[in-house]
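The complex appears here without one of its protein chains, the remainder shown in place.
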Amino acid sequence: MDESRKEFWLNAVLLVGLFATPVIAMMIDEPFYVTLATRVAIFALAAVGLNLALGLGGMVSFGHALYFGLGGYVAGIMAHHAFSGMPMVFGLSGSDQMLAIWPVAMLLSGLVALVVGVLSLRTSGIFFIMITLAFAQMAYYFAIGWPTYGGEDGLPILVRNQFPGLNTLQTWHMFLLAYGALVIALAVFAMLRNARFGAALMAIRQNPERVAAVGISPFGIKLAAFVISGMITGLAGAMMADLNRFVSPSMLSWHVSGELIVICILGGVGRLFGPLAGAAIFVGFEVIFGGLTQHWQFWLGLVLLAVVLFARGGVIGIIAGRERHG
Amino acid sequence: MSLALFIEQLLNGVQFGLMLFLMAAGLTLVFGVMGLINLAHGSLYMIGAFICAGVAAATGNFWIGLAAGVAAAAAAGAIIEMTVIRRLYDRDHLDQVLATFALILILSEGTSMLFGPFPLYLSRPDSLAGTVHLGFGFNYSLYRLALIGFGIAVAVGMWLLITRTQLGVRIRAGESDREMIAALGVNIKALYTVVFALGAALAGLAGALVGSIQSVQVGMGEPVLILAFVVIVIGGIGSIKGALVGALLVGVIDTMGRFLLPRLFDLLFDAGRATDIGAAIASMLIYMLMALVLILRPKGLFPAHG
Partner (left out) sequence: MAEPVLELAGVSKSFGALKATDDVSLTLVPGEIHALIGPNGAGKSTLMALVSGRHAPDSGHIAFRGRDVSGLSVAQRARLGLGRSFQVSSLIPEYSARRNVMLALQARQGHSYRMVWPVGRDRSLTEPAQAILARVGLEGRASVPSETLSHGERRLLEIAVALALEPAAFLLDEPMAGMGAEGGRRLTAFLDTLRAEAPILLVEHDMDAVFALADRISVLANGRVIATGSVAEIRADPAVREAYLGEEEGA
């Protein structure tokens, strides 16, 4: 079979499989797997965001936990104020409506990504990796030290936020939201990649000097991609906080940044469905090996090492070969 | 606030900075000579601490434990270099980050399999227990003072190694031109293994020394690792001098920030939470410093080459 057709079918299997999992789980009355599929969808969503910066633009951000955690805290803090009735900053009241929370989460993540991007994109290589890490660490330590919203202990979301027409307390409805967001994000990713913007962005990853020589400034294109990337990951963070009904500084920790990179790589960096494949593997690994041994991360480490050393295209790369840009 | 307390905090900052230097020196050497980002450097720190604690408990002698910890970290470094790291020199930074992230998972979980989930206790040696009088009625922990001494000794040792020995000549050659040292007939593979093991030994030394003022537990290397990266980025990656300056800056600014900022905020602002806010900002200070340095000098304070 032609390789691009293989990738198409693989993507279809992933998308349908993710939807089928909770359906089957409900039929056999195993609600745990519905939540699990929701986790996969949200991790995949976060990684789609990172994939835009990392996979298309070649920006190795080691600080995407910043946007994930920021989104999470937006959901937590707005819900907290809606529950207590106390206004937030500037007299704004909180909200328990996801349709209000998500735009705020995305907007704030985008703004922070804009600032981080402007300051970081002047550097490259290891310096870029480390400065993005530094900004995420700043937020991490600030969240730990700032007592108003729980500090180190985190902040519970006492009642899950609402979405019109759905009962978000039902695991199935929560899954639908996450799945819908993921599908939209994948569509946006595909659209950006195929457009002129994506053509410039992917070219910058490969040869920024050449791109400048034809008259496109790499900085602006990379910055725009970085901002959109942060927004998508921020949305995922808000959803994850609602799924867990809890947000804590651990969402901002560098482990999360590392895990998001791992998800992208396991699936296939830069590939449209790489984040979904990677998230499925990551969460699946946690469930399967986590049930067998508490040291499941040991085996994850071995697999990851093997993938990096011997299978650089990730799962999608192994099955569907290298990507082509005809 | 008394002057004695201020001086004590300052010394704590210097001590912390010198321990960071032990970590950062290996990290910056490995990057300077081999061009490798090694996230697993913190795991070597952890190995040093665990082996030191285990051997010290078994033999009842801290110094035997320390020697064992350093040796174990060096051996682990050499083994890791020969099995994994060596394959990463020609890869891009992304692959290096991922592979060494995987090594962290493997080494952390492996340690927890061997030693169990509970922290180990490592007591400081009897000969360095207690405090020492430093004049003006001011007493300071003898052990921490010894750590400062250790740190200075290693810094001097590193300087002698780099400037005065055959190995140092090769390391410097490796930093400036890889092809040249190949042309000189130096066995690059062996040189790289030695450099990596040397860095690992320093990390292990830091872990073992710090282990007896903190608890010895899985994951202990990670906060130190990130600080060490902050140090070498501030100092300029690949530069030993930069690592020393950066380490002292980070150690002193972090310690003094945590000590002074809450008090300062308490004085300036009336609100009940002022102290907490000061503390929260203090914990971000060094990251702000790093961002500032990179914005003003994108290659750090002492760029190693060009």
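To keep things simple, chains are lettered A and B as they appear, and every chain counts its residues starting from 1.
The rule is short, and it goes like this: contacts are C-beta pairs under 8 Å (C-beta built on N, C-alpha and C of every residue); 3 or more make two chains touch, one makes a residue touch a chain.
None of the values given here were measured: they were computed from a predicted structure.
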* To do: From the touch rule at the top of the page, work out which displayed chains the omitted chain touches.
  => A
* Structure fact -> Contact with the hidden chain, among A:N167, A:Q206 or A:Q294, goes to A:Q206
* **Identified contact with the non-displayed chain, of A:A100, A:L166 or A:L192** => A:L192
* Asked: Hey, which of A:A224, A:V287, A:V303 or A:I319 is the one touching the hidden chain?
  -> A:A224
* **On chain A, residues whose C-beta touches the chain left out of the figure** => 191-192, 194-200, 202-203, 206-207, 209-218, 220-221, 224, 323-326
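The criterion applied here is as follows: only the chains that are shown with their structure count from here on.
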* Asked: Quick one: chain A and chain B, Cα centre-to-centre, how many Å?
  -> 31
* To do: Give every residue of chain A touching chain B within the complex, in rising order.
  => 54, 60, 62, 119-120, 122-123, 125-127, 129-131, 133-135, 137-138, 141-142, 144-148, 254, 258, 261-262, 265, 269, 295, 297-298, 300-302, 304-305, 308-309, 312
* Would you mind writing out the residues of chain B in touch with chain A in their complex? => 31, 37, 84, 87, 93-95, 97-99, 101-106, 108-110, 112-113, 222, 226, 229-230, 233, 237, 273, 276-277, 279-284, 287-288, 290-291, 294-295, 298-300
